[in-house]
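Below are the structure tokens for one structure; questions will follow.
A single protein chain has been omitted from the complex, and every remaining protein chain is retained in its original position.
Labels run A, B and C following the written order; every chain starts at residue 1.
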Amino acid sequence: MQKNTNLKAYSLKEMEHYKIHGRTDASLYPLPLFFNGSAVEVNATGSELWIDVEAEFDVHEPWIWTTLNGSFISRQMLLPGSQSLCLFRGMSPDTAKNVKFIRETQPMPDNEACHILVKGFWSDGSFLPVPDKKLKLEFIGDSITSGEGTYGAREDTDWLPMYMGCSRNYAEMTCEALNAEYRLFSQGGWGVLCGWDNDPRHNIPSRYEKLCGLAGGEAGKRLGADRPYDFKGWQPDAVIVNLGTNDASAFNEPAWRDPESGEVFKQRRNPDGSFHPQDLMRFEKAASDFLAMLRKNNPASHIVWAYGMLGYDLTLAITDAVNSYRRNSGDSNVAFLQLPDTTQETLGSHAHPGIRSHRRSAAVLTEYLRKRLDL
Amino acid sequence: MQKNTNLKAYSLKEMEHYKIHGRTDASLYPLPLFFNGSAVEVNATGSELWIDVEAEFDVHEPWIWTTLNGSFISRQMLLPGSQSLCLFRGMSPDTAKNVKFIRETQPMPDNEACHILVKGFWSDGSFLPVPDKKLKLEFIGDSITSGEGTYGAREDTDWLPMYMGCSRNYAEMTCEALNAEYRLFSQGGWGVLCGWDNDPRHNIPSRYEKLCGLAGGEAGKRLGADRPYDFKGWQPDAVIVNLGTNDASAFNEPAWRDPESGEVFKQRRNPDGSFHPQDLMRFEKAASDFLAMLRKNNPASHIVWAYGMLGYDLTLAITDAVNSYRRNSGDSNVAFLQLPDTTQETLGSHAHPGIRSHRRSAAVLTEYLRKRLDL
Amino acid sequence: MQKNTNLKAYSLKEMEHYKIHGRTDASLYPLPLFFNGSAVEVNATGSELWIDVEAEFDVHEPWIWTTLNGSFISRQMLLPGSQSLCLFRGMSPDTAKNVKFIRETQPMPDNEACHILVKGFWSDGSFLPVPDKKLKLEFIGDSITSGEGTYGAREDTDWLPMYMGCSRNYAEMTCEALNAEYRLFSQGGWGVLCGWDNDPRHNIPSRYEKLCGLAGGEAGKRLGADRPYDFKGWQPDAVIVNLGTNDASAFNEPAWRDPESGEVFKQRRNPDGSFHPQDLMRFEKAASDFLAMLRKNNPASHIVWAYGMLGYDLTLAITDAVNSYRRNSGDSNVAFLQLPDTTQETLGSHAHPGIRSHRRSAAVLTEYLRKRLDL
Partner (left out) sequence: MQKNTNLKAYSLKEMEHYKIHGRTDASLYPLPLFFNGSAVEVNATGSELWIDVEAEFDVHEPWIWTTLNGSFISRQMLLPGSQSLCLFRGMSPDTAKNVKFIRETQPMPDNEACHILVKGFWSDGSFLPVPDKKLKLEFIGDSITSGEGTYGAREDTDWLPMYMGCSRNYAEMTCEALNAEYRLFSQGGWGVLCGWDNDPRHNIPSRYEKLCGLAGGEAGKRLGADRPYDFKGWQPDAVIVNLGTNDASAFNEPAWRDPESGEVFKQRRNPDGSFHPQDLMRFEKAASDFLAMLRKNNPASHIVWAYGMLGYDLTLAITDAVNSYRRNSGDSNVAFLQLPDTTQETLGSHAHPGIRSHRRSAAVLTEYLRKRLDL
């Protein structure tokens, strides 16, 4: 490789022009990318651009992808350690190139150090301002929003970071269609009330108000993942909640037993197969409570509960929760949207929605938001 | 035209093998086709087949369409009077041809004589048995289910029978995909509680239990349209209710004044634009009462309220009604399904869903029924 | 039917504003519609419009279809005799409605009287000028251009007018996409050199220069079908030749024997299955001669031979003919375009391209013409 001797190092600490996507603490250096969809974006002139990052993990490796002028360029596993990755080479130096370096995979809340830290860039050009998008969307979800199944073959059934990603999920597609920027808050297997296996700790509301309540372990803490999230700094035009799939699974799975206290948690079905009313009720309460929490933190955002990509089991329970929240609060800026269920033809890997299913849901959601937000 | 001297007349009165589609009184002769989708179906050998029909109307003319071996062949306005229409000519005589003669347009409940009566056939072959389809679906709706807008150019804004039809609507498409037979009960402008213009007489539930509560006038009465409908004779596997669009419009339209009593009816909005809770409540009550009526008459059918092709305004009110009915009745075989809203690109004539919108909804409904009914 | 007492009769003889589509002799009264795609078009105000026509035939009945404001409304068999057909009723009287009454089926050259004659209209409004379209396209073809197979079920195998039509063929679709008016000159089973069955009389070039060389019998003659066609009166921007399919079939079919002279005609294959070079050569000569005839009559038109919807057997022979014509004439305004072959999925009735195949070819042709004619 011919050495480009004009490259100069730029530390994030000193750079004026770059944009951070996703929840993080912008004052930290190096800058942690906690979430799927978390990214650093620059507008750079010059013929060549590199990024300096540091990665670490125990078990589940992080993946990243990059875009150039808004178009997908690369996707790769990050190996551990400090490293320089080339974002482009050999380009016409004078024009500004828009580049995003994006975390593909969700936070890994199991107790392990899985992080991506961004330190800075190497460039033979200069950095121009990166304007905000006019439209801001927040997506809250589970494995669907983590894009599980959007990579990998249909017969692949392992749970692997490799099969996940935001690069092909409905949130990314929706935002591309609407020219929006987004933040994701999602975790595979988690629900509103409990996880797919009845684990009541795996509920999204309990972590939503922390900076990155989904990052685990000491490393996460050290990076400040546990601190309160500053909602005021980034108010979305709409909050899309895509939860309920794992709450529905819990009704089919065995009880969960707390390894420490021995306590047991289980969403029950009646002998005739219908949901136990008490358990349905506590799911609905968790859902309407979560709407109240969302409203508290996002006073003016449109909130839409978008549900159905892996079955419609809780459609009526969720709408009941939405109705109940609306009645109690008088807040009518909350809606329900059904997303197309995944079929055999639109299935991806690991029994999750594939790219074609995400495309269908993105189309429905895009049309909905365009009309509702008058875009 | 070379005269086919082998044609023989067959009166419905004496024919053994033919199948009637749609609600009617099979003992009547000539046989009235009251509804859009009402049809006479035969399996006929021979080279040539004609049908003898009689049509009459004041203002809104009826349209018909025909299929041969399940494929669309013709669509035309019926002129008044007795007439013979050729269904096929010049075919290989030995094979059996499946032919349907189908009423395209909805009943016209305004006080006028609009009817199609079938008397019989002319054939140079013979008639074979017409088997029932395994799957039976009933669709209840408004102008969407009457297929308004599925014909005509986007800029056409007249209210005309010509623009309506079942030949291109989502019910026909769904049944073709699922190989189902169907009955339609739909009326443009009508709702669950009241019509689009707040006219409380224009509610579907008040007519649903009559043979053809939607046929109007003395002529309709004479044909028995007012008699109770025999639900037992044809129990659908699923009842699809596509109502609510006109109930939503009523909130935006001026009050309706009864021309006789002077009484006034109006679904109101609050000053902030939200629905008046009392009026919303009476809509919801009408909806859950209708579900009870549907269940009474269709004890084992899956009931799904499929809504959204002209906006999602009442999604939450309808799901509330469904939830309320389920709680009160303990009946869990009732569901809600959201159909894709019509966009500028999928619009048909008269500001109604066009064929592309119907196709999208048919796809969603087909997938839903296939999974739910385990087809 | 409520009688509209405001209807007035308008004879074509006296009408100022109407447009004729398709080759015909505009001086004839009543006006014959010889070809598929032949039509009378009006812009009419008023609430109601009827057309007076006369039909006659021996064996193969003619079909017609109508459009309102450019959108498909009806399709029906014409029964023999004089008759009035209603084109619209009950419309807002003040706006002008564009209406086309279109012959659906090809000329029937077997010796029989198959004609549609237009006499005039009944209207309670008035007739406005009908502007020409800027773009004019001529299509010359066989059963594909006659739309055989675009109606009917895939398992239907009779040769029937009912299964044919221009309402769903690639020519109509292309012209709708390009906003063009068109003339069709097509005949099922015919070729450039000979018919599918080696009948050398069934070659399109021998009839192309007559008004309607494809109309048969005494009746056709009486109507002037045999007279020379006035090419100057309507010069197309492009001539699309979709021929060769039947010439390819002839290589597979038994020899044809002239019933009168006893002479025999046969396009032969070599023992190894390849085309006999002599026979291929006479096909190519017929094709390049036809190009010369087309150029003579259409001096400035772009000519494109569009081939392939039922197999690519003669692709190289046709391009050879095109190359040969170009070399000999120095005319470089002649091109070759391959249309997508019909697959099992896109097949219609009678082993012919179905509507989906026509859609694919229309898309290719539309893109081609848009680029080539700089539209």
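Here, contacts are C-beta pairs under 8 Å (C-beta built on N, C-alpha and C of every residue); 3 or more make two chains touch, one makes a residue touch a chain.
As the structure is a computational prediction, the values presented were derived from the model and not from experiment.
Student: Could you run through the displayed chains and say which ones the absent chain touches?
Tutor: When the entire complex is considered, the left-out chain reaches A, C.
Student: Among A:60, A:133 or A:210, single out the residue that touches the unshown chain.
Tutor: Hidden-chain contact among the options goes to A:60.
Student: Just to verify: which one of A:9, A:26 or A:73 makes contact with the chain not shown?
Tutor: A:73
Student: Out of A:91, A:177, A:281 or A:347, which is the one that touches the chain we can't see?
Tutor: Answering carefully, the residue with contact to the hidden chain is A:91.
Student: Touching residues of chain A against the unshown chain: what are they?
Tutor: 1-2, 56-61, 68-77, 79-80, 86, 88-92, 151-153, 155-158, 160, 162, 349
Student: Of the residues in chain C, which ones touch the absent chain?
Tutor: Residue positions of chain C that touch the missing chain: 272, 274, 312, 315-316, 319-320, 322-323, 326, 332, 335-338, 340-341, 343, 364, 367-368, 371.
The working rule: only the chains that are shown with their structure count from here on.
Student: Which sets of chains still touch one another once chain B is disregarded?
Tutor: Components, chain B removed in thought: A | C.
Student: By Cα centroids, which chain is closest to the centre of the whole protein?
Tutor: B
Student: As a quick test, compute the distance in whole Å between the mean CA positions of chain A and chain B.
Tutor: Spacing between the chain centres: roughly 44 Å.
Student: Using CA atom averages as chain centres, what separation in Å is found between chain A and chain C?
Tutor: 57
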